[in-house]
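What follows is part of the complex, with its chains left where they were.
Letters A and B name the chains as they come in the text, with residue numbers starting at 1 for each one.
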Amino acid sequence: MIYADNAATTKLSGTALNAMLPYLREAYGNPSSLYSLGQQAAEALAEARQTVADCLHCRPEEIYFTSGGSEADNQAILSAARRGKARGKTHIISTSFEHHAVLHTLQKLEKEGFTVTLLDVHETGRVTPQQVAEAITDDTCLVTIMYANNEIGTIQPIADIGRLCRERNVLFHTDAVQAAGHLEIDVGRENIDMLSLSGHKFHGPKGVGALYVRKGIPLTPLIEGGAQERRKRAGTENVAGIVGMAAALKEACDHLPEHTAKVSALRDKLIAGLDAIPHGALNGDRNHRLPGNVSFCFEGIEGESMLLLLDDRGICASSGSACTSGSLDPSHVLLAIGRPHEVAHGSLRLSLCEENTEQEVDVMLREIPQVIDYLRNMSPVWRKLQKGECSYVIQ
Amino acid sequence: MLYSEKVMDHFRHPRNVGILEHPDGVGEVGNAKCGDIMKIYLKIDQDTVSDVKFETFGCGSAIASSSMATEMIKGKSLDEVMDLTNKAVAEALDGLPAHKLHCSVLAEEAVKAALKDYYDRHNIAYDPKQFSSIDCEGCH
């Protein structure tokens, strides 16, 4: 099996699993309990918090553990909105290709009377700091822009946006779910006020995430109850999950340059190979791109059938993002970068990690064109294009 | 651990626990409603604390704070006792968790209440302002 869907989720690393096991076995205390077994769990949490903080270059008391990236996004945005409303500011700036955890939260706020500006991300899949500068008004309480896009892998100019927001005194949140563990992040240097991450995107466990909130910025609980997470996130802590996430993040950050070099070489080979397929095109900027992300649109075919055939050939890939696979709509991300509906349906995302090999890339480069050919051969759309009855969108 | 080794040592092996039969001064602060009461008994010879005992109803850090406070004032002159601060008690215990700092406040107040009682009983003049901190308002 070739697993090329690391943007959907990753294999738990051995290091992370080993870090978790004691907390799934004998060290099962509740971190809020006074006795040694409980305090042992509390110490594990404290260590994990320090580890995550070290990776982001912040202080441990600025880290809140959540049940994943979605919860972190929801809480960050709602919290900033509450703070904004209290100050009479109800305008939020974001982009049109954010994850649904962000977009749906913004839609909820719109119903409550907030105004949301979604910046255009261009064909490149990138916003510019100027766009942000121009969109900020006296009414703006939050800018939330993802660090890197989950479907097309484009990296945003976060440090520039951060500087600008700080100058204009506007809160800046970034959904770094795809970036954490894959890109060098320094929340201080990049002037990030809030940042979301999710364990399972960097070989940590599923169902655990973290929210960084800069000291001094008030955070509103999304889940009310006990006094956990300094009263900002109630619920008995997922100790094993948190410990596993921290171990995975440390491992990823410790090997960042090495993994980046390896993975981006594989990515570039894959991109070069797929570029040879006619009437296909890479989605998003070629350079400002996650080390592992390869995203293409191929004319005349539909994504799901491509994925199923690739699965038959032992290749795990995706079309758009995993969490919208229940839906029939084409990816809002691909529409946002200007792909027409018919082309957006023919998308393929391959997302690599350091465990992928050059040999696997070779296999993919052999299988994928075959599958595309096969599907095009039975596609009425493709036939029309070939006959010149309509014209190619992608040359 | 919730508490430092020092706190646990004083909690497990409290020094000077008990009562004095004929004390020269007794101070009691806190109230059971709040979950903490400290009582300090002083024996005073020639302006020096010659003996001290305590009783405490309270949490681990309350017991440790009382124990440490009694050690810190035993054999000390009354001027030195007057200089005892909750900060010094907490530091001597290698620190207390933030929400337990008030236990060290209670220890300082209990000592000072006992001293005040000694002055009152013996008609020794003092500046009441020195003891103005003895109340429970600011505790929680």
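Keep this in mind: contacts are C-beta pairs under 8 Å (C-beta built on N, C-alpha and C of every residue); 3 or more make two chains touch, one makes a residue touch a chain.
On a predicted model such as this, the values are computed, not experimentally measured, just so you know.
Asks: Full complex composition, in terms of the labels displayed?
Replies: Each protein chain kind appears in the complete file with these counts: A x2, B x1.
In the analysis below, only the chains that are shown with their structure count from here on.
Asks: Between subunit A and subunit B, what is the separation of their C-alpha centroids in Å?
Replies: Distance between chain centres: 55 Å.
Asks: Which residues of subunit A touch subunit B in the complex?
Replies: Against subunit B, subunit A makes touches at 34, 36, 39, 42-43.
Asks: For a test of understanding, state which residues of subunit B touch subunit A in their complex under the given definition.
Replies: Listed in rising order, the residues of subunit B that touch subunit A are 1-2.
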